[in-house]
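One protein chain is absent from this view; the other protein chains keep their places.
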Amino acid sequence: MTNKVYRDSASALTGLLRDGMTIISGGFGICGIPDSLLAAIEDSGVRDLTIVTNNPGLDGMGVGRLVNSRQVRKLIASYAGENATFAKQYLAGEVELEYCPQGSLVERIRAGGSGIPAFYTPTGVGTQVAEGKETRLFDGREYLLERGIFGDLAVIHAWKGDSEGNLVYRMTARNFNPVMATAAKVTVAEVEHLVEPGEIDPDHIITPGIFVKRMVQVPDPYKHIEKRTVRQRA
Amino acid sequence: MTNKVYRDSASALTGLLRDGMTIISGGFGICGIPDSLLAAIEDSGVRDLTIVTNNPGLDGMGVGRLVNSRQVRKLIASYAGENATFAKQYLAGEVELEYCPQGSLVERIRAGGSGIPAFYTPTGVGTQVAEGKETRLFDGREYLLERGIFGDLAVIHAWKGDSEGNLVYRMTARNFNPVMATAAKVTVAEVEHLVEPGEIDPDHIITPGIFVKRMVQVPDPYKHIEKRTVRQRA
Amino acid sequence: MPWNREQIAARAAQELKDGFYVNLGIGIPTLVANMIPEGVSIQLHSENGMLGMGPFPYAGEEDADLINAGKETVTKIPTTSFFDSAMSFGMMRGGHIDISILGGLQVSEKGDLANWTIPGKMVKGMGGAMDLVAGVPRIVVVMEHEAKGQSRIVNECTLPLTGRQVVDLIITDLAVFEVDPARTPSLKLIELAPGVSAGEVREKTDAAYVEALN
Partner (left out) sequence: MPWNREQIAARAAQELKDGFYVNLGIGIPTLVANMIPEGVSIQLHSENGMLGMGPFPYAGEEDADLINAGKETVTKIPTTSFFDSAMSFGMMRGGHIDISILGGLQVSEKGDLANWTIPGKMVKGMGGAMDLVAGVPRIVVVMEHEAKGQSRIVNECTLPLTGRQVVDLIITDLAVFEVDPARTPSLKLIELAPGVSAGEVREKTDAAYVEALN
């Protein structure tokens, strides 16, 4: 069997990176981000990237790494609120930005990954998002046409994976990862726990191995909490 | 909390059935079919049903029950090969039939359940399936416009559910069930095992309870095997 | 006396019915979670992929893998389920969430909502707000009645829209309005905060509305 498991993030990306490519990255804020793979992309020096991700996270973390290092030419996202470096680059006209409502973004990625070139959605009708987009009535309601998104490379983070590439996720670190896993020519997954095929119950698998071309184990990744909110014990 | 659990299939369907309604039924062949709920629909005598299901299964089983009892006015399916009674009714002009490619069928149901009124697909371009449908080029390739499907009622079968309606499925008995669970005004699920909330790992849940309005436990359902194929021990 | 933020939230909480699946926005809407009426059990939806959201964790029990859509640490409860973002927004767009309670910057006479951006400021992005208002069948907006002496209930929104004809109920510090775009005027004043007069609301509201106070 073709070996999908690479020894580190840099080798897992070997031969996959080129200037101007489109990279789709999992994660929500800095939760469930493929930080090790993004660090390896930063180290590679590849430039003029189009990045598709929900939001670029915090300064210097996750996709924020590639913002700081000025490797991002264009961002397609639903939110960019907590990244000051990105805001500065954007206001200086150094980086392009395409905002897409979060639900339309994830649906566009799902469509791209499942062979649907375009779909109609009610989200954004009558707003700035509708500008330049085809609208159409179905059963008397107005909808927008949105196009699928398919990347050159997807990088995702999972909790556990077997060497066949079957993946499971942990709590809300799942978020966009399973959808992005389906929507690129090559998907590379970092996993916290690497196991043998058969160790994950096949009824529990969220991402079947067919979507994962390469993997790397990242044991005990550093996980930052963006907003630590707690309650007092009674 | 509103109680979702009913004592039997007939009571779980109380007030939901009316002549001429559209019912979406899970299952592939006779695998993973909500047979107890379909038996209760048969017993109710409701008529002129439009049934959406992958295939009507075998004579007198699953949706085949409603075919035998002549409660089906129209079938939307991808296949009807193994049901002789249905074939006879169809050739006699007693039942309407809309064939839809299996992938387009499940995607139409997923679209209906997730607020997408229509989408473009490559499946069926240049075939009978394209007749009367809008076609459109995206990036030089031709696609068909397909519409979402949303039913009045969905009936599904799951392996295990908690009383909140969170469901898991067993092996290939999953098939269309999780998709159909999302695509009707009311979804009723039969489960083989009923447990308390918290007993299913929330990372393993396939159908979140939001999609399930009513449930009934059907312990040890009779499961027929359509084609028993075996190998000899070496 | 006008309602304070907690009282606005408490009034909004009265819109919740037993068994509802509920999405709460950031700000005043977040307070609603602590004011669920007796005998009402609801499940909170968090659009990053969680239903059945529990309270904040005890100090020391925070988990970076368990956050809400505001990126705050939260907890799971027995009814919790996790799912991916596509399913999460399918729940919204497909009309499965019963109600959403959101903050607002402006609501128009027809129920248009502006709540995602103010021109001239750096645009943070709409996140999931447009999906919520497009898909959830009942949208309740909670907000201060005025901002810097200007009515927030207006004939036409001057701020960029989040959605067109999407608001069903407006709860401000002064009053409660129902919205039904099929009527003219579409706004109906149905309730006043204690000690607030109908005249004061009339004076502080730009949009046309009818009074239907009991």
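In order of appearance the chains are A, B and C, and numbering begins at 1 in each one.
Just so it is clear, contacts are C-beta pairs under 8 Å (C-beta built on N, C-alpha and C of every residue); 3 or more make two chains touch, one makes a residue touch a chain.
Being a predicted model, the structure only gives us computed values, none of them experimental.
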**Fill in**
Displayed chains that the missing one touches are A, B
**Message:** Looking at the full complex, which residue from B:M21, B:L49, B:V63 or B:V106 touches the chain that isn't shown here?
**Reply:** B:V106
**Prompt:** Just one of A:D35, A:E82, A:E164 or A:E192 touches the chain that is missing; which is it?
**Reply:** A:E164
**Among A:N68, A:S114 or A:T229, the residue in touch with the chain that has been omitted** = A:S114
**Fill in**
Interface residues of subunit B toward the undisplayed chain are 28-29, 31-32, 54-55, 77-82, 87, 90-91, 99, 101-104, 106-107, 109-110, 121-129, 159, 169-179, 206, 223-233
**Request:** Using the touch rule from the top, list residues of subunit A that touch the missing partner.
**Result:** 1-2, 110, 112-116, 162, 164, 166, 182-183, 196-198, 202-203, 205, 208-211
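Heads up, the rule we're going with is that only the chains that are shown with their structure count from here on.
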**Request:** Have a look at which chains touch which and call the overall pattern line, ring, star, complete or other.
**Result:** complete
**Item:** B-C or A-C - the one linked by more C-beta pairs in contact
**Value:** A-C
**Asked** Taking each chain's centre as the mean of its CA atoms, how far is subunit A from subunit C in angstrom?
**Response** 28
**Prompt:** What are the residues of subunit A that contact at least two other chains?
**Reply:** 107, 121-122, 169-171, 174
**Item:** Per-residue multi-chain contacts in subunit C, two or more chains
**Value:** 76, 82-83, 86, 89-90, 92-93, 134-135
